[in-house]
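Every protein chain of the complex appears in place save one, which is left out.
Chain nomenclature is as follows: A and B, assigned in order of appearance, with residue numbering initiated at 1 for each chain independently.
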Amino acid sequence: MTGTLRLLLAVALNSFLESVRSRFFTMFAVFAFTAVYASVLAGVMAVDQEARLLTDFGLLLTELTALAYLLFGASTALLKEAETKTIYLVFSRPVPRWAYLAGKICGSLLTAALMLAAMAVIHLSVLAFRGFGLPPGYAWVLAGTFLKLAVIVSFAYFVSLFSTSAVSTLVISSIMWTLGHFASEARFLAEKAEGFKGALLGFFLHLIPNLQLFNARDAAGAAGALPASVLLPAAGWTLASYLGGLWLLSRKEF
Amino acid sequence: MKHVVSFSGVEKTYKRPGLLGAQYHTAVKDLTFEIPAGEVTGLLGLNGAGKTTIMKLITGLLFPNAGKVRVFGHNPADAAAKARVGFLPELPYFPPQVRPEEALAYYGRLSGLSGAPLAEAVRISMSRTGLEPHAGKRVSEFSKGMLQRLGLGQALLHGPDLLVLDEPVSGLDPLAIHDIRALLAGLNAEGRAIFLSSHSISEVEKLCSRVLIMVRGALARTVKRAEWEASPAGLEGIFVEAVK
Partner (left out) sequence: MKGRAAILAGALLCWAAASYSAASYRSPFPAPSELRAPAGGAGGDMLALALGARRVFADLWFVRLMQYYGTREVKEVSQAPGHEGHVHGVDEHGHHHCDHGKDYGKGSYPLFLPMARHILDMDPQFTAAGLYGAACLAFNMERGEEAEELLRHGLRYSPKEWKYLSVLAAVGYSKAENPAAVAETIAPLLKEPDCPVMLKQLAAFLNKKAGNYAAAAAIYADIAATSRDEFYVKNARRELEKFSGGGYTGGQ
């Protein structure tokens, strides 16, 4: 293994361990556990559609919990390291900035994978407790959620490198996540609009990642596999945010 | 190499964005000096004189707006320069839940160490900084002196030829100061150059062979040991004279 790759892995592992050791991780775990079990109440109200409602609620809560925790982490990671001067100990060493940023993002994605896996276990245990089996396409839904998180978390790291506070990073990233779900609807409106308005709306649409692509949770029938073609936009948006962040980090002073 | 660090005509200006336009503050201006190899060089100055700015320019955390900085003949941002420099910032921070060996292992990996050499480097660092008796504790249980030792420990991991120490004895009790001073003297005896800043003139007098005095971003005086030892007022008198 090359030295630089080892550096990247060291940063990723450190970032991951800091994430899961954080007391907020425990809080989110408790929240996820409670919320998924609370959805049992909603499921009972749906009577014969209980399986569907339990599945849908559980998957939504899983995604929102992971999103909240990861965005919080991404918004504060670099800022915290700068404030505590930990970053001095990193960049006074021969650590390439590209490896550092890649390591941070990889650490967050490792955390995302762990959170999704843990919450899936909780969710499936609730479904089993209520007598329901594995919902169709479950793994694809989790895969889609993971891709969505990858796109938005790397975007959050990019924003954190130019925003003035963790709160503004969190807000901007959350807005982007929301806009990402409206992208398909906005595209429809852009195609209907004529002239300059349509062109302008179409241009702005290209600035927003279409997160509906990865939304297997909501897909038609919610049992469809994610087509392999979604990997390209996921990789593209994630890499673009990473490179944008690197562009900012490369001449950032501490 | 005669000099480990050289500054020539260096200027560093900070830009602070504001609502009504950016504000500029020149931290150091037209700065020229060298740090000799194998010596302990001190940096004295009032708050805001530019001491930390100089340290960050040496360690590649800041980039000069004008002039040239060379560390072992390289640009400070180059890996070749950073590999030979160990930096201790003022009041270093470590995650509270980790143990000292874990923290040192992480920074050792970032310095390019791995496997057996990493384990050995961590062991030596722990031993030299007197942290071995506290290996089982978490950082949250450390006193200020122990944190400072840990900070020094991470700076020593990769066997640097130059140690850049920003206020290494700040806030420490006399016993801790004594221990740190002894440690630094030992490191210098091994041939390492040490560049340290401090508010404590007495500490600088005990450790350093020469001192740079900064006044409002400019190098006011360079004083050698022989000069302040010969002066009736000592280094303190020379310093006060320079900053007035």
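Note that a residue touches a chain if its C-beta (ideal position, glycine included) is under 8 Å from a C-beta of that chain, and two chains touch if they have at least 3 such contacts.
As the structure is a prediction and not an experimental result, all values here were calculated from the model.
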item: Touched by the hidden chain, restricted to displayed chains; value: A
item: Chain not shown: contacting residue from A:Thr34, A:Ser165 or A:Thr178; value: A:Thr178
item: Option touching the unshown chain, where A:Leu53, A:Leu79, A:Ala139 or A:Val171 are the choices; value: A:Leu53
item: Residue touching the undisplayed chain, where the options are A:Ala42, A:Ala128, A:Val167 or A:Leu200; value: A:Ala42
item: Which residue of A:Leu13, A:Val40 or A:Leu64 touches the chain not shown here; value: A:Leu64
item: For chain A, residues in touch with the removed chain; value: 42, 45-50, 52-53, 56-57, 60, 64, 178, 180-182, 184-185, 188-189, 192, 205-206, 209-213, 215, 217-222, 229, 232-237, 239-244, 246-247, 250-251
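In the analysis below, only the chains that are shown with their structure count from here on.
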item: Centroid distance [mean C-alpha coordinates] between chain B and chain A, Å; value: 40
item: Contact set on chain A toward chain B in their complex; value: 3, 6-7, 10-11, 14, 18, 21, 84-86, 88-96, 251, 253-254
item: Complex contacts: residues of chain B adjacent to chain A; value: 56, 59-63, 79-80, 82-83, 85, 87, 89-95, 97, 106-107, 109-112, 114, 154, 158, 164
